[in-house]
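Left out: one protein chain. Kept in place: all the others.
All chains are identified by letter, namely A, B, C, D and E, in their written order; residue positions are counted from 1 within each chain.
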Amino acid sequence: MLKIVTAVIGRDLKLAMRRQADIVSALFFFIIVVSLFPLGVGPEPDLLRKLAPGVLWVAALLATMLSLPRLFADDHRDGTLEQLALAPHPLGLVVTGKVIAHWLVSGLPLALIAPVLGIQFDLSADALLVLTGAILLGTPALSGIGAIGAALTLGLRGGGVLLSLLVLPLYIPVLIFGAGAVDATVTGLGGEGHLSLLAALTFASLGFAPWASAAALKIALE
Amino acid sequence: MLKIVTAVIGRDLKLAMRRQADIVSALFFFIIVVSLFPLGVGPEPDLLRKLAPGVLWVAALLATMLSLPRLFADDHRDGTLEQLALAPHPLGLVVTGKVIAHWLVSGLPLALIAPVLGIQFDLSADALLVLTGAILLGTPALSGIGAIGAALTLGLRGGGVLLSLLVLPLYIPVLIFGAGAVDATVTGLGGEGHLSLLAALTFASLGFAPWASAAALKIALE
Amino acid sequence: MKDRFNLYRYASPATFYPLAGRMIPYFAALSVLFGLAGLYLGMLVAPTDFQQGEGYRIIFIHVPASWMSMFIYLVMAFWAAIGLAFNTRLSGMMAQALAPTGALMAFLSLWTGALWGKPMWGAWWVWDARLTSELILLFLYIGFMALTAAIDDPKRADKAGGLLLLVGVVNVPIIYFSVKWWNTLHQGSSVNLTKSSMAQTMLWGMLLMALCFWMYSIAVALLRARTIMLERERHTDWVKAELAGVER
Amino acid sequence: MIYWNSLSDFLAMGGYGFYVWGSFGVTVLIMALEPIMAARTQKLTIARLKRQLRAENRNTAE
Amino acid sequence: MLEADNLECVRGERRLFAGLGFRLEAGELLYLQGKNGAGKTSLLRMLIGLLPPEAGEIRWRGKSIRTLADEFRADLCYLGHLNAIKEELTPLENLLAAARLADEALSEDEALDALEQVGLAGREDLACKYLSQGQKRRVALARLVKEKRPLWILDEPFVALDVAAVDWLAGIISGHLQRGGLAVMTTHQLVNIPAGKVRELRIA
Partner (left out) sequence: MLEADNLECVRGERRLFAGLGFRLEAGELLYLQGKNGAGKTSLLRMLIGLLPPEAGEIRWRGKSIRTLADEFRADLCYLGHLNAIKEELTPLENLLAAARLADEALSEDEALDALEQVGLAGREDLACKYLSQGQKRRVALARLVKEKRPLWILDEPFVALDVAAVDWLAGIISGHLQRGGLAVMTTHQLVNIPAGKVRELRIA
């Protein structure tokens, strides 16, 4: 059981390392989008502080989303997905491994860089801590939900954009609670409630998403 | 000369129609991203009005960028690009056609929907007009510059994200002048200066980009 | 052998098609009847609300539309579950026939809610849990339609769409209970079988309007289902016979 | 029985006319258009399928 | 061991075949024939359980493959039109990763040995994207060298291979049959499999 999950994680991480661009660039995308906003909006510090949680979360969400289409597409195109579906263990486990690997490559780095970017927006130490925690807790849910969308749109050529259509609505709760946690901290209300909701979302989606994705993948392979 | 350009445009539009999702969804992505921001930032109307130009432009930029990786990748993967490179006319003309088709599918619809979204942000009629004009003038530059990035990263597997890394910095001038035009109108300064700069950017990039992209494509095909 | 009642017979398009054709006029008529009665009670007879003034009358379409938007989604999810479990042809067609109506109901809920919110809360829109989850519902409908339209093999489209429906079904309880779970602007449920806080005429007006919306949805969905059936089964003998019959 | 005193009262809806009639208007519009559109697609589909059937019959007859 | 009963395949609006059945015992090779688009690949994908048949049943050791699921897949080795190799990884990495994901034990030495057998000695550490068409196919085929599972399903395995490699692969399949394995195969090339009993099935 665990062996196959770690095998998948190991392989996906090795591929990500081999391509290099993958890891560095999801991060860079995040950084660039976050830095674009002050450019488009203008440099008033008060305005920026209010914007910070929203902008950081929307950027995290987009960065995650951008890498989703490739989650299964590469494996599908070169026939690896068939082989994975034919391996003698439930496909859901394989997907669990892929979701974890996706998070390690696209979610974790965001959480690590987020406090640095938050400083730019003049957030307090408290708020930075909550921001990191929220991204750490919320991004696995993004990877999980994203996997379902990626599997459903697999092989449909309009896929990349159709994917965002399916996935973004489901991301909204994560965005609201995630930005809400930081906002609540900034306004002194305490973000614990939001954080525990985020944790609940993540657990629910990690438990459920791999199996739904596996079912969708089987349909795509027919 | 013109025949080949129209042939490419015709083919690419037909493909886009066939996939349907393509056109509708680039638009939807734009709409959804624009609507996400109030979610993250909160609903204060004053704040939102200040945000509007920046958010709309950043969203337009991201929507254009999302469809870039597929600009040449599909043709590359199935061998069509080789055939295009072997056709008895300069490759730059083919790329011109592809850039125009890309704009028709991903830039033009944004310009048409932008005023509607602007209303949500409570922009004045004047500002809406300038917004539409700016997006109409600016997005061809986005497609043109994007084509260079797409050609340069073609075949590199980390491509999609590497692409944004290359292209976003070059998009920044468009973003600044585009958002600046709307901003200037809102504050009553008049956006003509910004608009003519946008037009200059677009002409420069449309004249130059196809040939740079063609050169990059030849390298990718070696 | 004696003629036994056979569920599968009615789940087959060939028998369902004429049956649906015969039922549509009845549902349409019922819808009009309930609608007229509901409007009469709600718009002409019911007294004003002491808190909200006459603006409350939006309730007579807001609530039925909101209910139907959730209910239709549940019905689609039910068909999806049946389709995935038993592989029946009819279920996918029903889900697809219902989707546009559900999306329109969700849109109406949002539209009327927004028009209600402006005078009551002073804002067209707030990011309250119920409003957000209802918006997500609309996106789920649109996503379902886009997904099934993007897959051209109907069997695969049904399966993929069904899966999406089942994934999204968690959203419905969230919409319904959001007013309980979160302390928000949107008011809680006031329709209660044992004890209602509303005036009797208001309650009856609302229920009649809900019935009107319900019958309307069934009629339109059946109409659309018949079209989809013809399209999908165009190579079967019964459709050919049907088409030849229309000819005459 | 009837609550309203005059038609203009009814139309004004106690000052909420725009909101109430805006809601009802759009609802009526949608509920009128949707069946019409559905019936139209049905008619078009039947016509197209008949055309296809005829073409098929012609081909097999040949 | 492997039986198919009354299979029917419908793709889109086209019925490719119906009432198709066969029975394959240990040591036998089923050689599927048929022209382009006859439905060979579709049949193979039914046999491995990825494509649900419109009608009919497939049994492995007497039990339906739908109820067997994981157990059946543990006995199965499939090689499709696509090579299932990662362009960024080297042949060695590809082979090891494939084995781990398929839950097979394969040591690095065994993998190196297999790669040498398929003629990729000296290219174990070159990313697969630099390999030629035939070399890529060879990487995919290297899996078969140490493959112990009883049922092999091969979709045009000889494509892109040069003459020497075709002979070598025919030998590998023979060995598998001699060890009591079963194989189902399609190919448009005329290839002589020296050992085992060959049954032919033509899809019209």
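Quick notes on this one:
Here is the rule we use: contacts are C-beta pairs under 8 Å (C-beta built on N, C-alpha and C of every residue); 3 or more make two chains touch, one makes a residue touch a chain.
On a predicted model such as this, the values are computed, not experimentally measured, just so you know.
Between the chain not shown and the residues E:Asn6, E:Ser107 or E:Gln133, the one that touches is E:Gln133. Of the candidate positions B:Leu47, B:Ala85, B:Leu104 or B:Leu156, contact with the hidden chain is made by B:Ala85.
Interface note: of B:Val8, B:Val95 or B:Ile145, the residue touching the hidden chain in the full complex is B:Val8. Residues 11-12, 34-38, 40-41, 81, 119, 123, 126, 130-135, 137-138, 156, 159-166, 188-189 are the ones on subunit E that touch the missing chain. In the full complex, subunit B touches the hidden chain at residues 3-4, 7-8, 10-11, 14-15, 18-19, 74, 77-80, 82-90, 94, 218, 221-222.
In the analysis below, only the chains that are shown with their structure count from here on.
Common neighbours of subunit C and subunit E, by the contact definition above: A. The chain pair A-C and the chain pair C-D differ in C-beta contact count, and the higher one is C-D.
For subunit C, the chain whose average C-alpha position is most distant is E. Our note on geometry: subunit B versus subunit E, Cα centroid distance of 45 Å, whole angstroms. Per-chain CA centroids place subunit D at a distance of 56 Å from subunit E. Subunit B and subunit D have CA centres that are 37 Å apart. Shared interface positions of subunit C, i.e. residues touching 2 or more other chains, are given as 127, 132, 139, 146, 150.
Across the assembly, subunit E contributes 87-88 as residues in contact with two or more other chains.
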